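Just one protein chain is left out here, and the rest sit where they should.
Chains: A, B and C, in written order; residue numbering restarts at 1 for each.
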Amino acid sequence: MNEPMLFLPLIALFPFAGFLLNGLFGSRLPKAIVSTIALLFPLLSFAVVARAAWMVHGGMLLPVAESGAPTWIAVGGFHVGFQFVLDQLSLVMLLVVTGVGFLIHLYSVGYMEHEQGYWRYFAYLNLFLFFMTVLVLAGNYLLMFVGWEGVGLASYLLIGFYIDRKSAGDAGKKAFVVNRVGDFGFLIGMFLLIANFGTLNFHRIGTQLAGHPAISGATATLICLCLILGATGKSAQIPLYIWLPDAMEGPTPVSALIHAATMVTAGVYMIARTHALFDLSPTAMMVVAVVGTATAFFAATVAMVQTDIKRVLAYSTISQLGYMFLGCGVGAYSAAVFHLMTHAFFKALLFLAAGSVIHGLSGEQDMRRMGGLRKAMPVTFWTMTAAVLAISGFFPFAGFFSKDAILAAAFQHGTLGKALWTVGLITALLTSFYMFRLWYLTFLGESRGAAHQDGHGDGHAAHAHESPWIMLLPLVVLALLSVTGGWIGIERFAGFLEPVTGQAAMVDAGHTELFLSVLAVLVAALGWFLAHLFFGRDGEAAAQAAQSLAPIRRLLQGKYWIDEIYTALIVRPVQWLARFVLGWLGEWTLVRGSAWLMSGVVGLSGELLRRWQSGNLRSYAAWLAAGAAALLLFALAGTLLGLNGFADSIHWAVR
Amino acid sequence: MHLVLFLIFALFALAGAANLLLQKHPINSALSLIVVMSSLAVLYLLLGAEFLAMAQVIVYAGAIMVLFTFVVMLLNEGREEKTWGSHAARVVGFPAVVALLAVLASAILRAGRHYGMVSLSDGITTTQDLSRVLFRDLLLPFELTSVLILIAILGAVALARKDDGNA
Amino acid sequence: MQLWMFVVLSVVKVAVVLVIFLTAVAYTVLLERKLVGRIQNRWGPTRVGPFGLLQPLVDGLKLFLKEDIIPSGVYRPLYLLAPLIALSCSLLSIAVIPFGETMRWHGMRLFVLSDLNIGLLILLSVTSIGVYGIALSGWSSNNKYSLLGSLRASAQMISYELALGLSLVGVVLRAQSLSLTDIVKVQSVHGIASWNVFGGGQIFAFLIYLMAAYAETNRAPFDLPEAETELTGGYHTEYSSMKFAMFFMAEYGNMITVSCVATLLFLGGWTSPFGDLLPPPQNLVVGVLGPIFWFVAKVFAFLFLYIWVRGTLPRFRYDQLMSFGWKFLLPAAMLNIVGTSLVLAFL
Partner (left out) sequence: MNTPVPADWYLLLSAALFTMGVIGFLSKRSLITVFMSIELMLNAVNLSFVTFAHEWHAVKGQIFVFFVMMVAAAEAAVGLAIIIAIFRVRGTLTVDQIDRMKL
């Protein structure tokens, strides 16, 4: 039987080709061609993925490993190849990445139209897509790490896209450095894997684990904790979440693609991908669950008081990622991936709609100066509404199904699970609250732009206009997905993913679950109601509440002063140490000391050797001949003195 | 027959080399070197390397040495003078040369008993054999040499051209 | 075959070929004088013998009997050596040229002095050695005209040798051999249709070869080394008597060699232009002499063309000559190689 031709490398290589073309020649090409290139290659990539999906639908067996992949590293028995593997999990991820990715590319054409460095933006975006597909398709940890680092690079480049803004550059650096901390954990985890398994191949590690669980629980826990550190870095969980809010300095479509829909879910993907290892370590699972829940709650609280529309969404993303971690932590990997998918739809939509609003208001991001945009931007408003309903978990929107699946799984996960479920439910309330707060502040009520005239002329709302169709089209598509994305149902989804993620922990599908679902919807409705109370009519209720809860509000607005604490505890000491090493040790001891030493040695030997350098060619030749004779004598000494059979050895060696 | 041919042309080669050393005028040295090279070409033929023999004549005798004679003619320096600038050449160089020859010769003589004989009926390496290796196994080095030669041409032109300012 | 037999046969062959070759050289001179005379509306030599046919003998005698002058300022050894080099190179190259059927007698090829795998390479290498004769003569004469002439000649020969050699590559590619006999065999089947110049598609190579060969032999319109109006006599200004005659013979010898090579490489050598249209000859004499007739006829046609060109075309300027060689002939030859290899590889 023929191996099905899937052209897996093409999925990654198409965007790379786009990157090369735009990156190398983009500055000299007209915009139309740049956009054509930027759109065409992701679309081709998506087409390859869709074809693969169609073949899977037609009954093709998964996983498919690409054969004949070139070797990257071969040291002794240790092999790493550029191997791509397609299985159910990566197929889902690929559909999300390339599909949503393409939509966001499309949106960007409209959004970035008037920006400087148009070609640069699209080159980076294609580069990101390349690395993301590599990450998802990778058949081993190291190749995954390549994608992992690569998306980090693309993210860095895109966060710092507005090169004339210092804050953008700083945010990029922050993201990069914080991610490095996580990568450190990932790397240590990989080293431990090599030490214990002798391979980095997912499949081989899986079989080794299934065959005979060679490693003890402690080792598994250690490896898992290292990997978790990596995942918290990339997926912005406690304690490494701090970079994501700052990453909002990048263009909004970037926030949608990288910092909401795809890259930040890489941690979740990684945990789901290596669940066999996590299953061995209850401790690690617990850590994942607790970290996820804590992050979800924590970020949701902060999101309640943010005024920047994008930052609200950023904290919301962190919070939702926390849900996914919770899902992983309680063993409901398919639920986590399910939420990952629906979240990709509605969070991308939220960001894109927010981008549309910002675009319509010529760059205004402060919600306090928005309001009343419902009339001016009807399409944006309705799509945004769908997304808000989805994220809050209203039936029958996508978010309901996935979040519900995670919470149900948590509820069934023992005592700890019950506690986590409780926190998760409260978080759901908060989520609903802050999302509707955003919704009210942005679209309903009166336009507040006129109240704050600070050089922008009249209020923005007066000029607010609907975005062009090329931006609205992705919104509409994503809105449809946000509404319908959950209708697959967790059972079918989990059934599809079962070969990869293992048996889902869904036992009781009876009354308990129904009860939980109803409860979740009720909680979401309560959140809406509260938001309506505070922000529905005017700001007075909100102001009063803020007055009465001033300390908490200040705490939240300060984002728990985590950034400041990190600065004091980590950044300062490191800087101080660096200054010490560079200044005293480096400058005085190493640089100057060695310079003195070197100059002394060189000067002295120069005095001695100067006389040799007569400049006469024949003298040089004489020394050369003497040297050649000496070398030859040395090499042939054995032969000449008859000490060994040198001649014979040469003779036979050459034969 | 082989022995006779070998002796004749080995003698030619040695005599040419000696003449190169003894002659005072560079042009004579150059002609002696041509004699050496041509004799070596014959020796290559005896060893069955027919393509190399012709390449030896065409490249060495026909191209490289023409360059030498050209430079000799153009610069027209005349006979070389006897100067005594290098002490080391006499004190270090000539003993070193003797040592070099001694080491080489004794090594060859010692290893030589393992070697076979060369005779006219040994068969030849045809141009086809050579090109098969050259254009398949060693294609990259071959292409690199062409780049090297191109660079050498450019370098020679750049070096030998008079400065526009001074011309 | 015994050694003595080999030696005797070889000596006989060499002697016969040398005599014929030198006679041919002498009569080529006569041919040139007659032809150029007719082109210029003159008679040419008519006095000695019928139609001036004995003129070459008399010329030779005159040169032989003339006083041999060696100017005082020359560098003697090389001055004496140079004409020897020139003439011997010219005579050497005829050794590898086959001029008749591949017939053997006592295991030895008739109609060729030595048939080698690398005959073509030998021709090229002998040509490249021939440069020395001219270069050394000019320099050792200690004369400005001579030096300039010899520098011109050497530079010209080296430059055009590239185009010449490259133009032959197409032919070699087609025959997949460097042996002249093999190259002729490839062209022998269908007569004129399988000659390299027509059937082999080497028409461009042929034209390049023709032009490069004229320059290589320092003949008009590329006869700058001996351009009388500028350089008196070029590199042989200071030569007289037999030494001059040697240069002279070398030049005409080279002409004949070049014509032979062109015949062999492009016009099917000794094969008849009718190929297999005519039945193979039954008569041994016809079988032997027929090929030789065709060979001589083709060479004669080439020599005729040589002289015709000389009588017709004006001389180039030196910079024109150089840029023509480097900027036109050399790239054209390379293109021909590329084209030929593509055709051979894919058709």
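A few notes on this one:
Criterion: a residue touches a chain if its C-beta (ideal position, glycine included) is under 8 Å from a C-beta of that chain, and two chains touch if they have at least 3 such contacts.
None of these values were measured; they are calculated from a predicted model.
Looking at the complete complex, one finds that the omitted chain is in touch with A, B.
Contact between chain A and the absent chain runs through residues 614-618, 621-622, 625, 654-655. On the side of chain B, touch with the chain left out of the figure occurs at residues 1-4, 6, 10, 13-14, 17-18, 20-21, 26, 29-30, 33, 36-37, 40, 43-44, 46-49, 51-52, 55-56, 59-60, 63-64, 67-68, 71-72, 74-75, 77, 80-86, 89, 93-94, 97, 100-101, 104-105, 108-109, 111-113, 115-122, 125, 129-130, 132-134, 137-138, 141, 145, 148-149, 151-153, 155-160, 162.
As a convention for this text, only the chains that are shown with their structure count from here on.
Seen from the C-alpha centroid of chain A, the farthest chain centroid is that of C.
Of all chains shown, the one whose average CA position lies nearest the global CA mean is A.
Between the Cα centres of chain A and chain C there is a gap of 78 Å.
Taking each chain's centre as the average of its CA atoms, chain B and chain C sit 29 Å apart. Taking each chain's centre as the mean of its C-alpha atoms, chain A lies 65 Å from chain B. Touching of two or more other chains is recorded for no residue of chain B.
Within chain A, not a single residue touches two or more of the remaining chains. Those residues of chain C lying in contact with chain B across their complex are 3, 75, 77-78, 81, 116-118, 121-122, 124-125, 127-129, 131-132, 135-136, 139, 147, 151, 154, 158, 161, 176, 178. Residues of chain B touching chain A in their complex: 85-93, 95-97, 99-100, 103-104, 106-107, 110-111, 114.
Chain B meets chain C in the complex at residues 1, 27-28, 31, 34, 38, 50-51, 54-55, 57-58, 61-63, 66, 69-70, 73, 124, 126-128.
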